[in-house]
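Below: one structure in structure tokens.
Apart from one protein chain that is not included, each protein chain of the complex appears where it belongs.
Chain IDs A, B, C and D follow the sequence of writing; residue 1 opens each chain.
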Amino acid sequence: MTSLIETENIGKTYGSVIALSEVSTVVNAGEVTCVLGDNGAGKSTLIKILAGVHQHDQGSFRVEGEEIKFSSPREALDHGIATVYQDLAVVPLMSVWRNFFLGSEPTTRFGFLDSKKGKAVTKKALSDMGIDLRDVEQPVGTLSGGERQCVAIARAVHFGAKVLILDEPTAALGVKQAGVVLKYVAQARDRGLGVVLITHNPHHAYPVGNRFLLLKRGRALGSYEKSEIDINELTRQMAGGAELEALEHELRGVEA
Amino acid sequence: MTSLIETENIGKTYGSVIALSEVSTVVNAGEVTCVLGDNGAGKSTLIKILAGVHQHDQGSFRVEGEEIKFSSPREALDHGIATVYQDLAVVPLMSVWRNFFLGSEPTTRFGFLDSKKGKAVTKKALSDMGIDLRDVEQPVGTLSGGERQCVAIARAVHFGAKVLILDEPTAALGVKQAGVVLKYVAQARDRGLGVVLITHNPHHAYPVGNRFLLLKRGRALGSYEKSEIDINELTRQMAGGAELEALEHELRGVEA
Amino acid sequence: QNTQDTGSNNSSQASGDLKVSVITHGTAGDAFWSVVKVGAEDAGKQLGVGVTYNSDGDPGAQAKLIDNAVSQKVGGIVVSMANPDALKTSIENAVKAGIPVITINSGSAKSAEFGAMAHVGQEESIAGEEAGKKLKAAGKTKLLCVIHEAGNSGLNQRCDGARSGFGGAVENLQVDISNPTDVEARIKAKLQSDTAVDGVLALNPQVAVNAASAIKGASSKAQVATFDLNADVVSSIKSGEVLFAVDQQQYQQGYLPIVMLKLFKDNANTLGGGKPVLTGPGFVDKSNVDKVAEYAKNGKR
Amino acid sequence: MTVTATAPPAADERLGKPRAMDQLIKRPEIGAMLGALLVFLFFSVVTEQFLSVGGAATWLDDASMLGIMAVAVAMLMIGGEFDLSAGVMTASTALVTALLATQLGLNVWLALLVSLAFALGVGALNGWLVMRTGLPSFIVTLGSFLALQGLNLGVTRLVTGSVQVSGMREAAGYESAGFLFASTFQIGGTSFYVSIIWWVLFTVVASTVLMRTRFGNWIFAIGGAAQSSRAVGVPVVRSKILLFMTTAFAAWLVGSINILRYASVQANQGIGLEFQYIIAAVIGGCLLTGGFGSAVGAAIGALIFGMARQGIVYAGWNSDWFQLFLGVMLLAAVLVNNMLRRRAERVRR
Partner (left out) sequence: MTVTATAPPAADERLGKPRAMDQLIKRPEIGAMLGALLVFLFFSVVTEQFLSVGGAATWLDDASMLGIMAVAVAMLMIGGEFDLSAGVMTASTALVTALLATQLGLNVWLALLVSLAFALGVGALNGWLVMRTGLPSFIVTLGSFLALQGLNLGVTRLVTGSVQVSGMREAAGYESAGFLFASTFQIGGTSFYVSIIWWVLFTVVASTVLMRTRFGNWIFAIGGAAQSSRAVGVPVVRSKILLFMTTAFAAWLVGSINILRYASVQANQGIGLEFQYIIAAVIGGCLLTGGFGSAVGAAIGALIFGMARQGIVYAGWNSDWFQLFLGVMLLAAVLVNNMLRRRAERVRR
């Protein structure tokens, strides 16, 4: 089986900033690849390349075995790669169902928006995920952060994405909401999607992840199968390996 | 000793939304009060009242024993209450030192900005916290998320705040950066400041907190001293108590 | 000495060294002042005089243009004085610097006082007055004077003149020249609400066309008279839709000062003997419209 | 509104008691509708001719030309951009048509076609510049506003020696083109201009596009959050350029109506009108920041404008004060709209 996504020594510079260099990873169907790393490590840059927002300058990027360079997010979507950004997920002033269908609007035979169908499908897709909204006509801006995130995920799953990319979906969420989002990630994985998950929280990454790609200052620090690493080692690696020990020591020192 | 801050049955409504009602807590010098809860629980609303951004409609709010209602953040600052917001911490286009001193600019005898002193003090204050910037003239917008957060905390500590309020300071931070921020929180506490810390991560709250205020849908679910609760129970409570068990069960079920 | 200007018109190179600056208060795109410009430039070409034309409706900016001309040490300045007070200092400075100044169009009363050599043209108010008289003679009883640029002093003077010439009831109506629909609609609304109005005085040919259309729309018995000509007004005069057009012959207000400055320089001649040289107003109506029609097309009437 | 369905949502204890009337005020154009009604009633009462058929024909005509542009500008504003060159564009298109027809002797239909191509070209250029450079459209279209203004004057004078182009009536095809753009039709013995039909048509089409088509959905999306829209696959650049071209098209339509109706055009026409379009759109409920508004609202905004402008004349008020009235009306309208929107937002939450 070819991987859904495969990158090989991929690299990207913004002007004189080398944001990413020589990063290789794979995303398989039915598996979760977690991308972990410090602030500014290049995680968002990596997934923006996968999502077609930016283009890579170096290395090769294959989708289902085919060498590719997306020129727009639209193209990535057409290849079945859907991305949920933390901040860029939705248009706040637009209603839930219009957001849900944005970019893939259902139309009637005459080319008009089929709002009845749109609303019904949205309501169904959301309640399938356990989100019960009073009114899919309400603006997304009035939903809570967790609910917005869920709308965006439900959308990606619904539109038959083969690869689902999530950039820090749990950062602003409460414990319960984060749990719900992780549940959907797992659900999507079990439906056979390939998932790329970015997070800072090893406790969120470890339960659902199959593979862990660690980035540091734009370079791959390592890539582990779940079997190769346990949560403590993962946490240690995420914090930059040995450096953390000093910090941990300090922190322990200050505990009340 | 009177508490630095004390609220009693404090409440706040936005139009017809009751964001907060009957919440009581205290903040003592040299202690960290953690505010925990779901999205939309009212955490930000509570600290915005303490910080003078909003005014409470009900209950009483005392600063060092004196009943008070701030009409602006300026007033709160003048009472020694400094707040670090997650997004609102800094002005991206302005230089580091100007941000550091914003609102409390150092002036020479003639009323002009003392930029030399400003730069020196900023450099010193930041390096005291272990942040080594090449140039305090660079715009804050070019710093990483963690560095920005640290600048804002360093500022609050430097200007002799008695109470330091932090709204989700670690949400967007990597493991290491989060560790650094928590270290500063502990440092501030040890210097005798009262700290209010908001976070979604029980692993961040537990090591540094002395008291845990749990909010749910605008109401206090409980307030615990550190001695009364352990980290597992805290996590359980943060996720809404019993409800989590079902979720945890599901999550465990989907673990790969 | 020969102060040859590399940037000026070719014609000035042929003529040698007379350079004249024409500075008016017309706004860019004003139909009336466009003819003045054509007149001045034609004279320049024919007489071998370097003519530059500049204009600004803001009196302060106009004064700055005069200062500019003085600093260029031009051979003569032609200036329209809608607002004599504002231009006083600048004109006096020009005269002090030994530059002959000729005023055109408005400001005849102050022309000599400021030291200008002569005045060509006629006050806007007198042109308005004549138009008013002619409308009265045509048996009109109530007149609508359409001001197409709020706050333009020349237009207001024309209406004031029409009021005194007409004697009877004259009402001003403000419209916006940049929006022809609004021009038509407002005139129409005015005619509908005040059926006594039987004459409309437009101050611009485009407005005259709009007014004619408004009269039709309102089924009013009013007739239009206008200032200035264009091809459409000419054909409207022929068809009787427009009663007459006031023709200030402003082409001469541009042309004559160049001639006068040339003669003054070459021959120390002056014209007018301290009195204004009048260029109008003439009237274009059915009787003489055929004669001027052709010139209107070239932007010279 | 909890993530897991626990209790029936009706029993959300965090909500105070809801108010019944609040449900009525969610549409962007509600403020404008109220305003239009008010202006209509006011002038119907204080003046005699305003309510007559002839009166209606007058203020509808005025509103129609403004309305066509206001609707297009509203779409652009919903899409998050400005066009300050919209006003002079109406003159530029008319000038191109007139110059081609009178100076080169082109058939009017052909001249109209060339001028349409010109308009669409300028619109596309505006859009392309805005998208390419990432500069605010305020600045870019201010630049094209000035450039067009200069071109209008310079070219007209260069070609005709005067500042206006006239003599369209003699051009071939004037009659048939005039029928489409500038004829009148009779209702109750009064002539109404066909521009009113164009206005209604344009509003209906624009409103349908906005509310009922994919492109309409995209317009709201790119105005509300361009980055997010791009991320879910909306062609942001293409859509925005299309919106600038729509505005240019509307300007061509208005310019064509003008030149065919009056047969002559001034080089300085249209200057300052861009603000009137924006004002009408804002009165109609469009947000200056994009992502919110309606085509019908903008049309109603134009109607208010037309009624007020002509109503003042009917009332015999001194027209010197018109601008003052306009300024006060604008401020009042946006304040009321703002209040209504805040209220609506609170209701929604």
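In the analysis below, a residue touches a chain if its C-beta (ideal position, glycine included) is under 8 Å from a C-beta of that chain, and two chains touch if they have at least 3 such contacts.
All figures in this text were calculated on a predicted structure; none of them were measured in a lab.
Of the options B:Glu67, B:Glu105, B:Asp190 or B:Glu225, the residue whose C-beta touches the omitted chain is B:Glu105. Of the options C:Leu18, C:Val35 or C:Ala63, the residue whose C-beta touches the omitted chain is C:Ala63. In the full complex, subunit D touches the omitted chain through residues 129, 133-136, 138-140, 142-151, 153-154, 157-158, 275, 278-279, 282, 288-289, 318, 320-328, 330-331, 334-335, 338.
Listed for subunit C, the residues touching the missing chain in the whole complex are 3, 5-9, 28, 50, 52-55, 57-60, 63-65, 67-73, 83, 85-89, 149-153, 156, 160. Mapped onto subunit B, the interface with the missing chain covers residues 51, 53, 72-74, 77-78, 83, 85, 88-94, 98, 101-105, 107, 111-113, 115, 127, 130-134, 138-139, 142-144, 146-147, 150, 155, 176-177, 180.
Basically, only the chains that are shown with their structure count from here on.
Measuring from the averaged C-alpha position of subunit B to that of subunit D gives a distance of 48 Å.
For the pair subunit C and subunit D, the distance between mean C-alpha positions equals 35 Å.
Centroid to centroid, with C-alpha atoms defining each point, subunit A and subunit B lie 28 Å apart.
Among the residues of subunit D, those touching two or more other chains are numbered 4, 349. The set of subunit B residues touching two or more other chains comprises 243.
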